[in-house]
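First the structure, which I've put down as structure tokens, then a few questions once you've had a look.
All protein chains of the complex are present and in place, except for one that has been dropped.
Residue numbering begins at 1 within each chain, and the chains themselves are lettered A and B in the order written.
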Amino acid sequence: MSENNNPTTPSTDVDAAHEAGVVAQADRFTDPGVPEHKPRLTDTDPQAAKRAERIVAALFGISALGAIGSLVAYFAFPPGGTAETRLSTLLFGLGMAVSLLGIGIAAVHWAKSLMSAHEYVDDRHPIESSPEVREVAITALNQGVADSGIARRGLLKGALVGAMALFPLTIAVPLISSVGGDWNVDKFRHTLWQRGTRLAYDPNGRLIRAADLTIGSVAHVIPDVPAEERLTHHWITEKAKAVVLLVRMNPDDIRSEQRPGGSYDGIVAYSKICTHVGCPVALYEQQTHHLLCPCHQSTFDIADGAKVVFGPAKRPLPQLPITVDDEGYLVAEDDFDQPIGPSYWERLK
Amino acid sequence: MKALAARRHHRAAPVVLLLLALLVTGGVYAVLAPSPAQAETASTADIETGKKLFQANCATCHGPNAEGTAEAPSLVGVGAAAVDFQVSTGRMPMQMNGPQAMAKPPQMDEEQTAALAAYVASLGAGPAIPTDEQVDPALGDPAHGMALFRTNCSMCHNAVGAGGALSEGKWAPPLTDVSPRNIYQAMLTGPQSMPVFNDANITPEDKRDIIAFLDEQRDGSAGGISLGSLGPVSEGLWAWVVGLGLLIAGAVWIGAKSS
């Protein structure tokens, strides 16, 4: 490091350019050198320096007060309901922020106003190692290779590579075979719906009578399963495939259905899982019969076989064919006829 | 807009909100007090007044006998609840055609609204205006309300009722300032794009639970300023504006030569 308080560093830039031979510019300005150091107020005026010192000390003091304040807030204001939790978080956090900002501002102000403001100049050296060092390094490597004999003994090389290539399998094979569960991706094809499964309201599981639905109604529907089954984690995974949106419209408004005859008196049921990337599609606009996905805005026309009218989805939502049983409850006629949700490679196989 | 939302959750907000809530409750009470009686036993005079009002303000679009035209639906059988919702929120009479009717200061006073509602209710049976008890948030269970809201409402109205977009310029309005009575009526009647959630789907008690949940949201957020409760986008925006803003301001100070 060269201490250079009044530097008149000669420019080496022009030479460098010549060396590199990229841009030939003989005709260039010369570097005027590091600008002259200008003393700060605190360098020349002892009173200013004293003032700065007092400010820094006061800031550290404020920081300490902030820390103490945050501890007081911590003990005095426990969290609880919304308002209590908000107050507790606010006061404790503000104390913490004051204690941190106090230290930060004090340290920076100290550095800026009281520590030396002289600029220094350090030399840089090329990053590459010198030819001598490279020479030694290459010799060392060559010697090592020669000592190991790997170049001469081909058998060793092969054995080493073979062993090294195989050992990761001892970790990878058990990992990969277990990490995907049973790897039975055929599960995508089936849901809890089957012939005769009753439709129930999500989330409470009440059954749905066709007569309950007025025109313009929408209901979020799950298959009817015993209540205790709905408390398991398995249910969440099944529900992720089985959720259905039930809509009642004027039967005359239905222009087409995906599975003709799948509706009942203007009541249609479509999978709620988007065929794009699987968000639950649920924004039903009853006047247009459009169903919008809030994630990526694919829009499906429920009156027209749930065909896509806008957005990134390609395929219509799969329809769940429904009818009513003797007691007037809505029931499924069948499972979906295709995997619900996003497309995947072997979806049609 | 954000600033407004931010101010809404100022530290003094709980107090102000409480006062407001008291005022609103009082106001709603005042509005509601006569309505149940009127819904059931609307006098012929009321109906006559309502009919006149209808002819003057609504018949152009809805037809002289509310039978509907090409522009606007029939009102036969929509019930008093639908009329009260549309008129008391200022959505009807509509000012101009647009993607959807906007809420605005109501054009009719309470009496006129009641008369109109009575007239339309007399045309065919439909949902009646709810009683005060049916919409009292204090009687509801917010946890159950939230479960229902999440499944049935949050996709359009946002998880805590901050509103959201629908297709083609339509939107689901924020529910933060909507009166409990109007919330109830909206569920019951399915105004505009909103589907109907009749009493078989969401029972009257369920509806009150939903109102209780929405009422709880008016306390603001436990974490501080709610940033509009709009989710990660507004959080990200504020992380840039406040977080990076303050940090860069600090950096400029650190990097500046002191005089």
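Throughout what follows, contacts are C-beta pairs under 8 Å (C-beta built on N, C-alpha and C of every residue); 3 or more make two chains touch, one makes a residue touch a chain.
We take it that contacts and distances are computed from a predicted model.
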item: Choices "Carbon-phosphorus lyase complex subunit", "Cytochrome bc1 complex cytochrome b subunit", "NADH-quinone oxidoreductase subunit L" or "ABC transporter permease subunit" - which one is the UniProt name of the chain not shown; value: "Cytochrome bc1 complex cytochrome b subunit"
item: Full-complex contact with the absent chain, from B:54, B:184, B:197 or B:213; value: B:213
item: Of A:88, A:217, A:286 or A:319, the one touching the omitted chain in the full complex; value: A:88
item: Contacting the left-out chain in the complete assembly, out of A:154, A:181 or A:261; value: A:181
item: Touch list for subunit B against the chain that is not drawn; value: 1, 99, 142-143, 145-147, 150-151, 154-160, 162-169, 171-172, 213, 216, 221-227, 229-240, 242-244, 246-248, 250-252, 254-256
item: Interface residues of subunit A (partner: the chain not displayed); value: 1, 7, 9, 11-13, 16-17, 20, 22-23, 25, 27-29, 31-35, 74, 78-82, 85, 88-94, 96-98, 100-108, 110-112, 115-117, 119-124, 126-127, 176, 179-183, 185, 187-188, 202-203, 220, 222, 231-233, 236-237, 239-241, 243, 272, 274, 276-280, 282-283, 294-298, 308, 310-315, 341-349
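The definition used in the following text is that only the chains that are shown with their structure count from here on.
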item: Interchain centroid distance [CA atoms averaged], subunit A/subunit B, Å; value: 33
item: Sites on subunit A touched by subunit B in the complex; value: 40-42, 79, 81-83, 85-86, 89-90, 104, 108, 112-113, 117, 201-203, 208-209, 212-220, 247, 280, 282-288, 290, 292, 294, 297, 299, 310
item: In the complex, subunit B residues that touch subunit A; value: 11, 14, 147-148, 151-152, 155-156, 164, 166-167, 170, 172, 190, 192-198, 200-201, 216, 219-224, 250, 253-254, 257-259
